[in-house]
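Here it is, the structure in full.
For this view, one protein chain was removed and the others were kept in their places.
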Amino acid sequence: MSLKDIIAPFSVWKRALEKPYTNRKPIETRPGADRYRGFHQNAIDQCIGCGTCEEICQNNAIDLVPLEGKTSSHGDSGLRPKIDYGRCCWCALCVDICPTGSLGMSNEYIWITTDPEDFRFIPGGESKPWDDRAEGYRRAEGYDLLEAERVEMPMLSFEESQKSFIEMVQGYSKEQAMEEADRCVACGICIATCPAHMDVPAYIEAIRNDDMGEGLKIVYNANPLPASCGRVCSHACEYVCAMKHKGEAISIRWLKRYIIDQIYLGDYKEILKSADESNGKKIAVIGSGPGGLSAAYYLRLLGYEITVFDANEKAGGMLRYGIPEYRLPYEQVDKDVEYIRQLGVTINQDLKIGVDRDFKSLYDEYDAIFFSTGLKDPYGLEIAGEDLPGVQSGLDILDEVTKGKTPDIGKSVVVVGGGNVAMDAARTSRRYGAEVTILYRRREVDMPADEEEIHESQGEGCKLVTQAIPLRVEKGDSTRLKLFFGMAEMVDQGEGQRPKPVLIEGSEEVIECDSVITAIGQEADYSFIPEEIGKNLVFNRGMVQINEFRQTGDSKIFAGGDIANRKRDAISAIADGHSAAKGIDIYLTNFKEK
Amino acid sequence: MVKEKENSKFPPLVDGKSQYDLTSGKYLRVWQGPQHPGITGNMSLELTICGDEIIDCKTHVGYLHRGFEKLMERRKYIQCFPVVCRICVPEPDFNEYLFAACTEELAGIQIPERAEWIRTLNLEMARLTSFLMWIGGQAGSFGMGTIGQWTVTLRDYMLDLFEELTGGRIYHMYMLPGGVRADFPPGWINKLLDTLKTVEKTLDDVELAMMHNAVFKMRAKGLGIITPDMVDKYGITGPNARAAGVARDIRKDSPYLVYDKLDFEIVTGTKSDAYGRCEVRIKEMYQSIDLIRQIVEKMPKEGPFFTKLPNVLHWRIPAGHTYKRAECTRGEYGFYVQSDGSDKPRRTYVRGPSYTHAVALMEHLAIRTNIADTAGLMVSLHTYPPEIER
Amino acid sequence: MLTSILTKALYTLISFFVILNYSLLLLGTMARVRAKVQGRIGQPVWQPYIDIIKNNARRSGVTHGIMFYLGPVFRLAGGLGTYFFIPVIFGSKIFANFSFSGDVLLVMYFIFFGQLGMALGAGESGHPYSPIGVARGLAQMTAFELPFSLAVIAVAAQYGSFSITEIVAAQQGGWQNWVAFTNPFAMAAGMLAFLGMSMNNPFSIVIAPQEIPIGPPTEMHSSFLGMLQTNRAIFNGAKMVLFMNLFFGGAAHPNIFIALGIMIMKTFLIYLYVVFVGVSFPRFRTEQSIRFFLGVPTLLGLIAVIQQMI
Amino acid sequence: MSDNMNDMDQIQLFNDQGRLLNAGLPDEEKALFCDAAPQVDAPYRGIWEKFLNWARSESLWILGFGTGCGAIELRPLMTSRYDMYQYGVQPRPTPRQAGLFIIGGYASVKTMKRIVRSYEQMQGPKFVLGLGSCTVNGGMYWDSYNTINRLDHYIPVDVYIAGCMPRPEALLAGINELKKLIKEGKGENANKYAENFEWYKRNQKKIIKDWNMPDYNW
Partner (left out) sequence: MTEFNELSRQFQISDLKEQRADLHFFHASKEHAVAVLTSLKEKYGYTHLVFFTVVDHLEKNEFHLTYMLHNYEKHHDMGVVVKIARENVQMESIHHLWPAAATYQQEIREMYGVEFPGSPGLYENFALEGWEDIPPMRRDFDTKEYSDKTYYPRPGRESHDPREYMKENLYPGEAETW
């Protein structure tokens, strides 16, 4: 011990001469840092109520509750997170994971109450002083718990693809599928939007678990044509996917396809549930498209005896005859159909009701009838010269190609229309070496065809001319035909209406071509239904009116698919078939006896 | 601990316990804590005293037992990340780092270089912050409140920096598996360097007033002597061991993060009594300041700070087990994580240095000290109860 | 006779009132000075008043027996006793209190008395820390009483009187007449003992909250505590006035207000001295502080006494 | 107040004289504990009580018992950065003298026993501040086997502060709120505890199985 030890301690008095450390008004002068994890904010309209926040919260602090003014719609569950500040630990994982980025945290941190029940609130839903605070925790750039981009699907290059009918989309490998499946947050928002309400998160989970059998089971629960659907489904689910708010939606369709591709048809029997014992009731299904096959499958599972009548040489309907092979190879349709056949469904091919067999006799012979005959008659262009040789319908071309014939299209083709059929016809024509121009009345964004179809058709070298209205077809000079068309301008039709194309006077142009392929829509043909039965059915703008069980005006007749469903896609038809199967089952078990 | 005197008036110790008949009624039994200001955190000492002399000490812990290891068994890996930092309240960053490091090792994830630097920076800041609180406690436990008033404020300045960087004052929740959560905010580095200057300056004052204080020296010297041969016996690590001249520092011995790229020496002392331990810790505070400056200078100025993880909602980690350790302020902090291939860890074991320091070592050292010194002794071992019982 | 008694009583009450308020405010001020060194602002100056009101306003109280009641009462009696026998302002009637020729001895007794009373009360509280604190307090008190007594004896010997008034009177006529300058050893011994007496650092082991929660008054609460706090103020004031009188020439001026001002200045400085040391040091253990008091201060006291003897 | 009463074990708490039985204690130790239940102390009326309440609110003495993580933010509050002394708040080492109990977040069962004990040792009017999520609904440790979920089941709580941990500023705001309550004469939870003593005691006994404690008495 030295003298220093006695004197040095008094150096503390130096501080008495300096400014105190004390902040006299800490509450007022010390807002949380810009990144402070304070109380929650939620952009309530941006939020879709996917519940990912609830999922990741380790404290069980988040509940999803209905909020006044928010209703369920496609892509929005109508629920909003309610946070319990008796649980929250302000880790902000919910903010980090929020796929829509609606959830955030303000830098406010003072909330005092005498009633502990107060500490539950719906951020954004209940007005709080910190709602508009700009400062606060947000997920930093460069840090993300979710993957916004989907795993790229291996595809044939356009140079390659336009040369042949080899399937363009090559399918995921196991690693790719696992990686893609891993992106899913399993919110289940997509289920409501899928017409068949497939349990998407469940089969994606099966992929993650590498349990294909389980996946197949889940898929078949709601969709008996997954090999086809996994390729050509219109994937409404992907448009509402929570991940789409962040970047790209999960490739739900390709993942489904992945499951199916992993399992041989021969193994299906062991995995899937077999049909019930026959219950002796017989049901006729007219049309072997997705609607018919779906109804046949589910009814067969319930033990009904099913006979399918189909006019074509092979089953599958539009899946086979309306979709070209590079999108949906025939063996995949065969796979789906074959399994249904193996279950004991009788499919009578080349048998046209109304021609080869009388509808009335079916009506009398069978306990119930489901028909899903689809839209077969193409609309005409309704312009001068449409009867000239070389003007053909897109469906016919696709049909011919399926049947193995080479279509007579010549060297250059103009496709009129913007739907999937138009794209298919155009791309099929490309594969036969034709120069293809697509004419569409409206803008590109208005095209009903799938985005990737449009993209791919252009990639393969089809020229797209939008806002073009065909005027007349004439005989060509060097080529077979000349198509005159005028340019259109889009005229706003007011709120909620889509703009209408109106021809610009005097803007006539001409294309020389060998063929004009029309693909502007189809309509149904009900001529096979005899008058006495037909009078019971109600038709509405060319469609059969049905109830929620797909029952028509005649209680014994059920209908579905494109003839009854405005969505006009395979998955809706499948859903119709499924619902009809349920309806028929209810109808036959409950009402037959009387 | 005073070496066994030849002519001690006390009976000998057996297994670290004195051979008294404690139930004879001659001795007063008092509890210190949990409701006691002299106890670091929420724990208690059951003291048997004879006059002012402690003749038996029993540590009681568990007041803060929350069952973390059990809770983590039912939480996914990402959900464990906010949980782990709560294990040690005054110094949460080491938990975050170690859990992240274990998970990364088991999952085979390599984090970006910049993330490693940021983590190191964070850990050194945490060290400084924790020491700043400790030094106040150490002075306060001997009755010198002045020092604590200053240093806790300095700690608060450090917490301001943490707040700006991580978004949280106490629980930073910043280092998660895959890297860190955010980059430096603009201007933060300058603020950090300014704060370091303030800390360094005040630390000089503190050292002058505390380490050159006659009364402090009288109190702290010779209190709770740890001899080198006790080090392995009681599993003593960190400054407690280093003050005894045992040059062991995990940062140097088995470098983790970027410590092999930094230039520093292990601080050792000559005698591990309360005063010696103080000296070592104060030197380590200066060292920490120096390390932060080195890191700021040497670290890559730009680059990613986070590696993409698999979707954390269903992140499964291959079966395996590992143990990671880091040199925290109190010694060896370690995490043992065992994965069984599912999305939740099967077992996480947290090895806090206080576990041995506050229980076995404290019980041993407290014997035959003055009851007035228990608080000082306890603080000089630098124990934090939450990491003992977890 | 009666009038003189009544006047005396009235004067004492005034004096008591002044010292109580002054001491309370002084406590509050010193808390702020201490806070300043610690880099903060500190409590309001009037905080001691609120604390006392608050403690007396506590609705419930727990008793541990009759001595538990008497402890604070004895303590307060000790404080009052100390104060009432010290003349605060030299030459003033109002502030003369009950000073008489042997008052130094009585005051020294009262300084002890309060502690003992407290010891009895605390001992009955049943809390283990109370007796520990009491033991420490008494041990330390015995230790600092030695240099203090030596200093007092030296001063008494110097002026040949045990009357504070006379001691003060002898110091009038300028600062060079103060005991502090005429008998610096006694002053040094006395002031060192004063550190112990004021129970500030480094001699705060008695109530050391880090070691034994607040020591003797651990169980004291509500109005018991209020009483102790009141006493603390008075006792503090009394001690400072005593030391001012013994060593620093007391407070004397024909104008009572100026005299009060002098008193306030001097006692403030005396207290500041305690705080000055207090914030700079940790506290001694009991045996260390005993050793300290029996060392240098006692030696200084002895020198002072011997100096006077020769 | 009556929820969960039905599933409570029907432990007898009082004997016929209204004295506590100290159920759960071994017989030889019952004598060490006080057997009188706390009493309701009626407040004074009018301006006098207002004045006293003002004094109570301006002189809050915190019990120095860091029950959980919350204690970590009390230190900055106590020291120079925030300096709670300037608001008349200061720590007190013994429950007898303290009037404000800050429960720093989660309370394990073992701590809960000490909390109850300390709370009962405090003299009325006494106030409780619950910090963070844990005191409200279990917080981070909602599924832990060793921490309570709701503090108000065991002792009455005056003010809750949200956060994990609440910052010193939030704590200060909570203290200000408490001051306001006291001034309004709403700080009567000590009486609430005495009135519902049986309910609280049953809840406490339900979780605290080992009722033995160091022998102080209230």
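Chains here go by letter, A, B, C and D, matching the order in which they are written, and residues are numbered from 1 within each.
To be clear about the criterion, a contact is a pair of C-beta atoms (placed from the backbone, for glycine too) under 8 Å apart; a residue touches a chain by one contact, two chains touch by 3 or more.
Note that the structure is predicted; figures quoted are calculated from it, not measured.
Participant: Relative to the complete complex, which of the depicted chains are touched by the chain excluded from display?
Facilitator: Touched by the chain not displayed, across the whole complex: A, B, D.
Participant: Which of A:D199, A:E238, A:D399 or A:D569 sits in contact with the chain that's absent?
Facilitator: Checking the options A:D199, A:E238, A:D399 or A:D569, the one contacting the hidden chain is A:D199.
Participant: Given that one chain is not shown, which residue among A:S2, A:S72 or A:Q170 touches it?
Facilitator: Here the residue in touch with the unshown chain is A:S72.
Participant: Taking the entire complex into account, which one of A:G51, A:G215, A:P290 or A:G374 touches the absent chain?
Facilitator: Candidates A:G51, A:G215, A:P290 or A:G374; residue touching the omitted chain: A:G51.
Participant: Who touches the missing chain here, D:I62, D:M84, D:L100 or D:I148?
Facilitator: Of the candidates D:I62, D:M84, D:L100 or D:I148, D:I148 is in touch with the missing chain.
Participant: For chain A, which residues touch the unseen chain?
Facilitator: With respect to the unshown chain, the touching residues of chain A are 49-51, 54, 62-66, 71-74, 77-79, 84, 86, 116-117, 120, 187-189, 191-192, 197-199, 201, 221-222, 298, 301, 548, 575, 578-579, 581-582.
Participant: In the full complex, which residues of chain D touch the absent chain?
Facilitator: Those residues of chain D that touch the unshown chain are 3-4, 109-110, 113, 136-138, 142-150, 153, 206-211.
Participant: I need the residue numbers on chain B that touch the omitted chain, in ascending order.
Facilitator: 15-16, 60-62, 65, 67, 69-71, 73-74, 105, 232-235, 237, 248, 253-254, 320-323, 325, 332, 334, 336, 338, 346-347, 349, 351, 355-356, 359-361, 364, 389
Here is the rule we go by: only the chains that are shown with their structure count from here on.
Participant: Using C-alpha centroids, which chain lies at the maximum separation from chain C?
Facilitator: Max centre-to-centre separation from chain C belongs to A.
Participant: Whole-Å distance, chain B centre to chain C centre, using C-alpha means?
Facilitator: 43
Participant: Roughly how far is chain A from chain B, going centre to centre by Cα mean, in whole Å?
Facilitator: Centre separation, chain A to chain B: 55 Å.
Participant: If you average the CA atoms of chain A and of chain C, how far apart do the two points sit, in angstrom?
Facilitator: 89
Participant: Could you list the positions in chain B whose residues touch two or more of the other chains?
Facilitator: As it turns out, chain B has residues touching two or more other chains at 36-37, 82-83, 86, 146, 149-150, 153, 171, 209, 213-216, 218.
Participant: For chain A, what residues touch not just one other chain but two or more?
Facilitator: In chain A, residues 9, 12, 15, 20-22, 24, 32, 58, 89-90 touch at least two other chains, as defined above.
Participant: Quick check of your reading of the touch definition: is the inter-chain graph here a line, ring, star, complete or other?
Facilitator: The chain contacts form a complete graph, every chain touching every other.
Participant: Show me the residue ranges of chain A that touch chain B in the complex, using the header's touch definition.
Facilitator: 1, 4-6, 8-9, 11-12, 14-15, 21, 32-37, 52, 55-58, 89-93, 96-97, 105, 137, 140, 142-147, 182-186, 205, 208
Participant: Help me check something: in the complex, which residues belonging to chain B touch chain D?
Facilitator: Chain B reaches chain D through residues 31, 34-37, 41-42, 62-67, 70-71, 74, 82-83, 86, 89-90, 133, 136, 148-150, 152-153, 155-156, 159, 169-171, 386.
Participant: Under the stated contact criterion, what part of chain B meets chain A in this complex?
Facilitator: Interface residues on the chain B side: 75-76, 78-83, 86, 146, 150, 153, 160, 163-168, 171, 173, 179-183, 185, 205, 208-210, 212-218, 304-306, 308-314.
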